[in-house]
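Yeah, one chain of the complex is gone here, protein chain that is, but the others are all in their spots.
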Amino acid sequence: MLKRVPAMLFALLLATGFAWAQAEDPPPAADSEETLSAEESEIAIDAAVFPGDGMIAPSNIVVSDWPNDAGDALLVTFDPGSETENDSFIGYTIYRRIQGTEEFQKVGLTELNEGTSFVDGYDPDFVVEPGVQYEYMVAATYLSGAEVSSEVTVAQEVASGQLYHSGKTRVLLGCIIFLGLILFYFYAAQRGVEMYLRPIAGIEAIDEAIGRATEMGKPILYVPGLSTISDVATIASITILGRVAKKVAEYGTPLLVPNRDPIVYTIAEETVKQGYMEAGRPDAFDKDSVFFLTQSQFAFVAGVNGIMMREKPATNFYLGMFWAESLILAETGSLSGAIQIAGTDAVTQLPFFITTCDYTLIGEELYAASAYLGREPKQLGSIKGQDACKGIIMAIITLGLLLSLTDLIAGTETLNWLKNIVTMPVVD
Amino acid sequence: MSETIGIWVAAIFTIGIYSFLYKENPLYRLSEHLVVGISTGFGIAVTFTQVLKPKLIEPIAAGEHGAWLLLIPAILGLLYITRFFPSVAWLSRYPMAFLMGAGMGIGFPLSMKASVLRQLEASLVPIYEAGMPWDVVVGNVVMVLGTLAALIYFFFSKPHKGPFFGTGSKIGIWVIMVGFGATFGFTVMGRISLLIGRIQFLLGDWLHIIK
Amino acid sequence: MSIWEKMLNLDRRWIFLLIGIACVVPFFTPLGLPILPSQEVVSIYDYMENLTTDNAIFVGFDFDPGTAAENMPMGVAVLRHAFARHIPVFITAYGPLGQGMAAMALDEITDEESDDYYVYVNWEDWASIREQGITDRAGIEEAWIAAGNTLSENAHGWVFEGRDVAFLGYLPYFHLVILGMSSSIASQYPTDIGGTPLEEMPMYQEHKSLRDIDLAVTTAGSSACVAWITYGREKIGLPVAFGVTAVMATDYYIYIQSGQIIGQMGGLRGAAEYETLLLRDGYTKSPGKAFVGMDVQSIAHLLIIFLVVLGNIAFFAGGFNKKTKLKGRR
Partner (left out) sequence: MKRSVPLAIVMVGGILFMIQYFIPHQHSQTLFDYYTEWAPIVGAFALVLGVGSLTRLHSHKIKRKAKNWQYSYAVLIPLFGIPFFALIMPQSLGGGMMESMGGDRLTQGVFDFAYMNIQVPIQATMFSLLAFYIASAAFRAFRAKSALATVLLFAAIVVMLGQVPIGELIGKWFPKVGLWILRYPNLGAKRAIGLGVGFGVLATQLKIIFGVERNWLGGAGE
């Protein structure tokens, strides 16, 4: 049963997506045509300055509520008059008033290339209020300032806010599937379903590295990254630190944990203390082993480098979020002869860790390692859930590849069908 | 005049920091400390004049309608200070919880859209279209297969064995390494650029040897 | 101690010295090697070429002094391009230090000692023209010249504050600021940093919200640039272009391919490419700082590749891959 859930959700996704792809497209935005052409915007000055008699005014104003908004916009469309043939025509002026009032407000001027529709409510000086009945008038406007106005039209609809954004359904579906899978595996994990996690090289090395430091009688250096506690990498690193502290307490190896963020520092201290308690040796916890160094990035690095040169730790852990300092840390560490284990989700720093450290946890491996070491069922369940989502993504990409091949051979357009299912509109 | 003094001060600090390459020294230590003090001091000054003054103090002082509601975030914010008093430090969790909760909630659908769905959408490329040069075709295949293989590498619930997971993850890690190589190469350029900037300052603005 | 071991234990200060020399010498004997602009940069440039004085752009100085060497030339190049084409520019900053960076960029562009400078016309200085009700770019320049102002030989043109540029500066929680600007720029920035009310500026009157903006160029040294995608592009369809440091550049190719950004300038090379294009089309008379820096890059890159290869040869020839690690030395 467990195995079938992703497949079922995937089928659900495809089916719903298919239904969407068939559904009508949302109304195009009035400003969707952004092409700018020199000829179009150039105004022939020599042309007649006044529209003249017998001109047909814009007509047939239709006002509809702009969808998926907070009731603060209306779509105004109309039919053009005869102005489009005149060279001195510059655009349509849109007038609006609240029903029952006299004065019209000029709420906008369309550009030549914007056509005969206008979204009213985007101008912060002329806000559209939800539920208010407006009246509109559209005037073809000429270079001379002359205008040919349409009749006053009572807006057919008032602006109203929607309770659901129909353009966000794919996101909603994505969220629900993700949430569903994570929760499903949470509960599966809590019920005690055995969950397999593949071994990660870096994790196995952690125990080995602690052992080596113990044999050599040298300390272990653990840098929990340079970021704050709201960073996922820091959170993962703190969990791993707890495990390392427990092991270290069992072996009686000294541990050094320099910190850059004051909050992370207090949390790391508590975590290490907890690790010693779990190992049954709270008395062995040295208060000076976890310390706040400085908040300056480079001063922090200089400080840690100093520790490496003086204390010559046998093992260096760099787990968490790192920036430019990664290179300086790892270079110094490799020269001091320590075993180095790094792990970060900072993609730009990973190459330097890979070329200088013995083991490197790449991106998501860091999160997985934290779940692996934490051995908390919910954390394992979360990794499983993420894997299931990755499975869905992989299935869709594979399907895309196959469809693309089909298109190539059979000359069909099946890939576009799949693309339409997953593609979201550019604008919410 | 003040500009000349300024350039000299800047030049002295620049050289002071470079002297660290030879040996750690007092001028370097001074720079290191100054930068912490100035940047934090700057942060406070700007936060005060740009946030607290216009968004909190002025509306309340002017007695704007509903401004008293702003006292809620103000009090919440003040609770951060309790962190320095161990007996009531737990109160500092309240502002953190406010920012964390709302931040995570807002972030969730946005990340779903930007880092998952948009990327999925972009992975669905036709590998061949009429008139595509061969390197683009090969590139598209490499890109799509590369994404797939690298995703297999990050798949944790199956052992990396067998033709699919075994080979897939092996290809995956190779593709990842090529990607890291690219990052590496670019980073070298970035680091050298920073040095170039300082040399242009020292030789140009300060010594006027180069233009 | 074998020769290889001696070599690998070389005091690293010698290497520091080498790289220092490699980065200074090319300034005195420039190579002037040509740079071929890449598609990623050309697409930004071409997009800018299609904009006119009726459009408006945002330029975000979203970096700190730390990466100014890379980001500054990008910001300067885009500003030059916009000023030359009289495209109104709103200047913002993601971080407090970025505001100072933007000011430095404007200083550089208005520096009278350079070959390609613009004359900055303060808001107050052209007040009389505004009072006559002239707000269009051509009209302002005409009236300004009629008032007896002339350009010196090296100057490229005038930059009218409030018509061609509005320096908005930094606001905290900038991602929320972007969100707010999608309904009204003045709701976030009632005034520019000099205290001039935005409402009075002709460029604001024509472009009141991000919806009226045709491009946002963010020059960033951190993931700050992504905020423009998440809150500008995805919310209201704002076209975005990146100018990012080389370190980040490789990460953002995914945004180009997915069509979320128009193009990207990556590192000094990207800036140099933009400068090359400006020079080609006569927007500047002499190559910019980034272009000059690329010669240094050439030499430094060769040196670093040489060091990697040499280090590895020594490592394997000396058989260190089989032995325990070397002892470190300063």
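Which chain is which? They are A, B and C, in the order written, and residues in each are numbered from 1.
Definition applied: contacts are C-beta pairs under 8 Å (C-beta built on N, C-alpha and C of every residue); 3 or more make two chains touch, one makes a residue touch a chain.
Remember, predicted model here, so these are calculated numbers, not experimental data.
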Selected residue (touches chain absent from view) among C:Val25, C:Ala127, C:Ile145 or C:Leu307: C:Leu307
Per the touch definition above, residue among C:Leu33, C:Ala127 or C:Ile145 touching the missing chain: C:Leu33
Hidden partner chain, touching residue among A:Glu250, A:Glu278, A:Glu311 or A:Glu331: A:Glu331
Residue numbers in subunit C that touch the chain omitted from display: 8, 10, 12, 15-16, 18-20, 23, 31, 33-36, 38, 64-69, 96-97, 99-100, 103-104, 106-107, 110, 120, 122, 161, 167, 169-170, 172-173, 176, 179-180, 193-194, 246, 250-251, 253-254, 257, 267, 269, 294-295, 297-305, 307-308, 310-312, 315, 321
On subunit A, residues whose C-beta touches the chain left out of the figure: 68-72, 130, 161-165, 168, 171-172, 175, 178-179, 182, 186, 229-230, 232, 235, 238-239, 262-263, 265-271, 292, 294-295, 297-298, 324, 327-328, 330-331, 334-335, 345, 347, 351-352, 354-356, 362-364, 367, 378-379, 382, 385-386, 389-390, 393
Sites on subunit B contacted by the missing partner chain, in the whole complex: 2-3, 5-7, 9-11, 13-14, 17-18, 20-21, 29-49, 51-52, 55-56, 70, 72-74, 76-78, 80-81, 83-84, 86-87, 89-90, 92-112, 115-116, 119-120, 122-123, 135, 138-140, 142-151, 153-154, 172-189, 191-192, 194-195, 197-198, 201
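Keep in mind that, in the parts below, only the chains that are shown with their structure count from here on.
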Far-end chain from subunit A, centres as C-alpha averages: C
Chain ID, smallest distance between chain and overall C-alpha centroids: B
More contacts between chains, A-B or A-C: A-B
Approximate Å spacing (C-alpha centroids) for the pair subunit A, subunit B: 14
Whole-Å separation of chain centres (CA-atom averages), subunit A against subunit C: 25
Overlap residues in subunit C, where contacts from two or more other chains coincide: 234, 247, 250-251
For subunit B, residues contacting two or more additional chains: 113, 118, 121, 125, 183, 187
Subunit A - residues contacting subunit C, complex: 29, 31, 34, 36, 38, 41, 122-125, 309, 324, 332, 334-337, 347-348, 426-428
Complex contact set, residues of subunit A against subunit B: 168, 170-172, 174-175, 178, 195-198, 200, 230, 263, 266, 294-296, 298-299, 302, 347-348, 350-352, 354-355, 362-365, 368, 383-384, 387, 389-391, 393-394, 396-398, 400-401, 404-405, 407-408, 415, 418-419, 422-424
Sites on subunit B touched by subunit A in the complex: 24, 32-33, 35-36, 40, 83, 100, 103, 108-109, 112-113, 116-118, 120-121, 123-128, 144-145, 147-148, 151-152, 154-160, 176-177, 180-181, 183-184, 187
